[in-house]
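First the structure, in the form of structure tokens, and then the observations on it.
Here the complex is missing one protein chain, while the rest keep their positions.
Just so it is clear, A, B and C label the chains in written order, and each chain counts residues from 1 on its own.
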Amino acid sequence: MVRFAVLGCGRIGRMHALNLARHPRAELAYVYDVVDDAAADTADATGARRAADIDEILGAGHVEAVLIASSTDTHLDLLVRAVEAGKAVLCEKPIDLDLAKVDACWARIKERKPTVMVGFNRRFDASFKALRDRIRAGDIGRLEQVVITSRDPGPPPLAYIEVSGGLFRDMTIHDFDMARYLMGDIQAVHATGANLVDPAIKEAGDIDAAMITLVAKSGALCQISNSRRCAYGYDQRIEAFGEKGMLQAGNQRPTTVSFWGAAATEARDPVLNFFIERYTPAYHAEIDHFVDCVEKGAAPLVGYRDGREALRLADAALDSMRTGQTIRLD
Amino acid sequence: MVRFAVLGCGRIGRMHALNLARHPRAELAYVYDVVDDAAADTADATGARRAADIDEILGAGHVEAVLIASSTDTHLDLLVRAVEAGKAVLCEKPIDLDLAKVDACWARIKERKPTVMVGFNRRFDASFKALRDRIRAGDIGRLEQVVITSRDPGPPPLAYIEVSGGLFRDMTIHDFDMARYLMGDIQAVHATGANLVDPAIKEAGDIDAAMITLVAKSGALCQISNSRRCAYGYDQRIEAFGEKGMLQAGNQRPTTVSFWGAAATEARDPVLNFFIERYTPAYHAEIDHFVDCVEKGAAPLVGYRDGREALRLADAALDSMRTGQTIRLD
Amino acid sequence: MVRFAVLGCGRIGRMHALNLARHPRAELAYVYDVVDDAAADTADATGARRAADIDEILGAGHVEAVLIASSTDTHLDLLVRAVEAGKAVLCEKPIDLDLAKVDACWARIKERKPTVMVGFNRRFDASFKALRDRIRAGDIGRLEQVVITSRDPGPPPLAYIEVSGGLFRDMTIHDFDMARYLMGDIQAVHATGANLVDPAIKEAGDIDAAMITLVAKSGALCQISNSRRCAYGYDQRIEAFGEKGMLQAGNQRPTTVSFWGAAATEARDPVLNFFIERYTPAYHAEIDHFVDCVEKGAAPLVGYRDGREALRLADAALDSMRTGQTIRLD
Partner (left out) sequence: MVRFAVLGCGRIGRMHALNLARHPRAELAYVYDVVDDAAADTADATGARRAADIDEILGAGHVEAVLIASSTDTHLDLLVRAVEAGKAVLCEKPIDLDLAKVDACWARIKERKPTVMVGFNRRFDASFKALRDRIRAGDIGRLEQVVITSRDPGPPPLAYIEVSGGLFRDMTIHDFDMARYLMGDIQAVHATGANLVDPAIKEAGDIDAAMITLVAKSGALCQISNSRRCAYGYDQRIEAFGEKGMLQAGNQRPTTVSFWGAAATEARDPVLNFFIERYTPAYHAEIDHFVDCVEKGAAPLVGYRDGREALRLADAALDSMRTGQTIRLD
């Protein structure tokens, strides 16, 4: 039984807290949020104790693991404090928006060989995992091309966009990690951004659509397409092409029902609408993997370096978009 | 080059005439119809000569083959005369509505060992043929169950229904032949009919929906579902289930385009709307096979006995519907 | 919080016990099985108390509901005793194999207006439920035809077949209930059975494949196809055809991955392999509905009469198979 505290009780923190409360090998000891009501609500829903402050949690010897789901600008500080208090950490993405700070943080904690996992939930999606396992099993021979489609149903609030670090760091960061999950490390990045969805996003200094090309160190190529708005739901697809064939992982729907009528045939439901709905089983599997790692002292499948590399790709994409140049990474 | 005459220039006869006129190894010498305008129109469209009467065609020594597409009640008479004049015959289905007459006709002509083919066009559909070839190749092991879905987009004119011999002899007859094509001879028939589409069809003495169960001599089972009206087009599907798996042949559409929107996703076109449209390549392949048979003196894949057996199954279905009893065939 | 006892800790009883133990508004107080080890194992897995005998459970005033998952021949006796002890009952299907006993049981308990639900889990499948909801919402206009495909991945042990009451009462009973769920009451039944899978099943006196036709009181027609063995998994599909179109509910798979290669394209995973796997969410929803009914004193969506009618259809199917006759129900 691994005892947890959840820091940050917003939408994603609350979901993790509920998942931990139901996990057979985890116990949710504490929750905390700077907003009292959020913490109280999650404490009520889970039966966890509401901590008076972070120190109460870090000082609690029976708490082995901390899940950080607070606002991005607090991640690094909490991560360092938790690690220094001897806790294992599962930190939501992105670790931070500043690569230099991310590296400085690691320099500070690395001697402790901490158990740190970054919340790239999509790696735990059964279909994406099966796709990767089949690539590794040789089903399509050498992997040559990856095509990632990733479109949100609707843009986040403008207030969020202003602090999100921009589309590449906030949204594409998942796709950068997925590219690395499937193809390994990346050696070149080219990105094109556009404002096609909402002029207010442009005014806020961000783009709302993008197409990105990656070249992996293996030589394989990758295309990513992003949009901040998608009429038919949360569009999450991956295609992997190799010398012997292709694997595709498609969208998911609430039912298998299709309709045949005078105007259209085989019409299916809209796809699952957003990330918590679409990735519910993935979030469970993510927590399960982290609990395993804490119990066994094993390294998580997605560690600090993965969080750092995805951020680095986001920075390179931003640089490419601004200069029009392909950015090479060493 | 096989020289042809087409008897009957209605919708289906005109189509066959056009297909023959374009066939590289056939020549359409004559067309004939009791309605002068129909014959004239088809003659114009194909460049064929319009015969003054049937005798002109039967007496023309260079005409080797006759395609009978006139009204059902004229089939047997024309077939006998054509065979006795030494012609090969491709006769549209059904041969006749009266099994006794069908048998009497065969008794009269069989000594001549005539080349007679019956127009069960669906046997020449590439998908149904591939499905049968794969059954025979053992892809699904022993064939155990066949499910045939066969629904017309809309009912024929009432005037036709009154002379058609009823749904089983006019429409299901194709499905009975398909069942025999896939499963071999049939030993038992059960049929249920209903009036669900149009009360006028009931008043005309016919049903407009049916579900039929067949048992093949091999032991395999078959279900057929029919409707005289189908909102999404001409529904033509087959499923073959066996010990090692299942083969399905699906509907066909004019394009591969699908639409994803807020109300539905992956919505495809309505299916091809009716028989000439849906089975265009099958009608070409049917003619091509018949030309082959005439050139080589070979027996057609679908002969007089196949036309007779399908009619016999229709009669058994009618008997079953009236008595509620499963009808056994010897 | 509804307090439960589970009677019978075989495969299905154990599953229900686990589902109840995790349900937020249920508490599993007792489990019982005539086989001590089965009861002990389920008690261990759920934290429930292992009852010494049935009377301990029936005498426990705080137990409000009993789930009967013991062998079929014990259902009626337990059901009566539970009802007479004032418990609500969720009884696995079939209630019994003898229609006369089923009716006698109801005559004995009906005055108590008991809360009795029968475990037709498929009614709680999200896709089948959505299909029915859309029929009722008028998406396809008047319902005219239903096609149910229901094939088990492999036959049960012969020992089970010998006591199961035969394919119609054991397996098709779910499809009979589904037909009633979609079409309402049935007025005529025709059934054809065959031995295509395993000669040992024939020796045990049962069939292993069947095709059934039903006519609903509404006039709608239904076809069911069954097999005790299916190479590609647990085949569970429904098609509903009406004047304005068609709805289909398809099979389910563990992932969305498809493979494109030299030999085949768009190849999907085998379908979910068996009932507990395929209907996991349906079993949860079934329990949830029953808990709701007990809490609110409401009548379950699938009651004693539904269990009785499905058995009656099974009996009629058996009669039809033996006589070859369509069996009319009043």
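As a working rule, contacts are C-beta pairs under 8 Å (C-beta built on N, C-alpha and C of every residue); 3 or more make two chains touch, one makes a residue touch a chain.
Predicted, not measured: the structure shown is a model, and the values here were computed from it.
Chemist: Which candidate, B:11, B:244 or B:322, sits in contact with the chain we can't see?
Modeler: Once the missing chain is taken into account, the touching residue is B:244.
Chemist: Out of C:49, C:253 or C:312, point to the residue that touches the absent chain in the complete complex.
Modeler: That would be C:253, which touches the missing chain.
Chemist: From the listed residues A:41, A:144 or A:295, report the one that touches the chain absent from this view.
Modeler: Per the contact definition at the top, the residue touching the missing chain is A:144.
Chemist: Determine which one of A:209, A:238 or A:316 touches the chain that has been left out.
Modeler: A:209
Chemist: Applying the definition given at the start, please give the residues of chain C touching the unseen chain.
Modeler: 231-233, 251, 253, 259-271
Chemist: Going by the touch rule given at the top, which residues of chain A touch the chain that is not shown?
Modeler: Where chain A meets the chain not shown: residues 140-142, 144-145, 147, 149, 151, 188, 190, 192, 194-197, 209-211, 213, 215, 219-223, 225, 227, 229-232, 235, 241, 243-246, 324-326, 328.
Chemist: Can you name the residues of chain B that touch the chain not displayed here?
Modeler: With respect to the unshown chain, the touching residues of chain B are 22, 126-127, 130-131, 134, 139-140, 244-252, 254-262.
Assume only the chains that are shown with their structure count from here on.
Chemist: Provide the C-alpha centroid distance between chain B and chain C, rounded to the nearest whole angstrom.
Modeler: 42
Chemist: Centroid from C-alpha atoms only, then distance chain A to chain B, rounded to Å. What do you get?
Modeler: Those two chain centres are 58 Å apart.
Chemist: Scan chain C for residues touching two or more other chains and write them down.
Modeler: Within chain C, the residues that touch at least two other chains are 140, 244-246.
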